[in-house]
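Removed: one protein chain of the complex. Kept in place: all other protein chains.
The block that comes next holds subunit A.
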Amino acid sequence: MFRYIVRRLLQMILTFFGATFIVYALVFANQDDPLQALAGERPITASVRQALTERYHLDEPFLKQYWYYMKGLLSGDFGTSLTGRKISDMMTQAWPVTIKLALIAMVIAATVAVTAGVISGIRRGSMFDNTTLVVTLVILSLPIVVLAPLAQLIFGIKLGWFPPTAGAHPDFHALLLPALVLGSLVIATELRVTRSSVAENLRSDYVRTARAKGLSRKRVIGVHVLRNSLIPVVTLIGVDIGGLMSGAIVTEGVFNIPGVGFNLFRGIRTEDGPLVVGFVSILVIVFLVVNLLVDLLYAALDPRIRYE
């Protein structure tokens, strides 16, 4: 186990540097004249140009610039956006909202997916099973750019069940519709995995043994089958985080939720390079850490899994 953790950590560090380097290089390498871009149409005096060049290390080689950036990143300094705000300040404001949204989404998704997945796993081939399979296929195919505006139109504007946009300080009710949209991204995956692992476990020897002992059907399914079927679902959380982050960019943009995705959405629209790089780097770190934790959790949950 220890060796596995060390190996995963080393792998993660490699991925982290690889990913941030690629992102940094793509945004900042071979820029024409970033200072002129900053000033717009006005001419820049030589002294201002020199001062800015020194401040942003523009005369130094690219790798060294990356080094300065990483030094800042690792000490918590993410730089400033083009509007002059500190990116770390924007982060501290945006994260709580996004975490709240993601948590609501994941709770809704997990509840619905596990319940429906168990039922259709038990009754394979039934009406309920076939319907859920078709519904999940449709949900899987609905791109978030279709789902979010349509949900806003139908439930926010036409039916008026939820506020169409969330505003600066969204409460639970305002976040519910976006969370449903976001959750539907992962519901289909979780449901299908629950279904197939329930169906598989129902045929296993230990279930037969449990039945032969005379345990009630409720206990066999609720304790023996469910516990073992949830193991693969847990690993999905790692995959889901990536999907949720991608979905959050569009969902928060559509519903006007001032979270991480919304800031990134705006950063892309206003061509704010430092903001995009800062936010993407942090999201990559979050993604990697969560995936590592999920992998370790997987081993802890299932004693059959042994990492050398």
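What we mean here is this: contacts are C-beta pairs under 8 Å (C-beta built on N, C-alpha and C of every residue); 3 or more make two chains touch, one makes a residue touch a chain; residues count from 1.
Note that contacts and distances are computed from a predicted model.
Engineer: The chain dropped from view, which UniProt name applies: "histidine kinase", "Monosaccharide-transporting ATPase", "Disulfide reductase" or "Peptide ABC transporter permease"?
Structural biologist: From the listed options "histidine kinase", "Monosaccharide-transporting ATPase", "Disulfide reductase" or "Peptide ABC transporter permease", the omitted chain resolves to "Peptide ABC transporter permease".
Engineer: Using the definition of touch stated at the top, determine which of A:99, A:137, A:223 or A:300 touches the missing chain.
Structural biologist: Within the whole complex, the residue contacting the unshown chain is A:137.
Engineer: Kindly note down the residues of subunit A that lie in touch with the hidden chain.
Structural biologist: These residues of subunit A touch the chain that is not shown: 11, 14-15, 18-19, 22-23, 26-27, 125, 133, 137-138, 140-146, 149-150, 152-153, 157, 185-186, 188-189, 192-193, 196, 239-240, 242-243, 245-246, 249-250, 253-254, 264-265, 268-269, 276-277, 280, 283-284, 287-288, 291.
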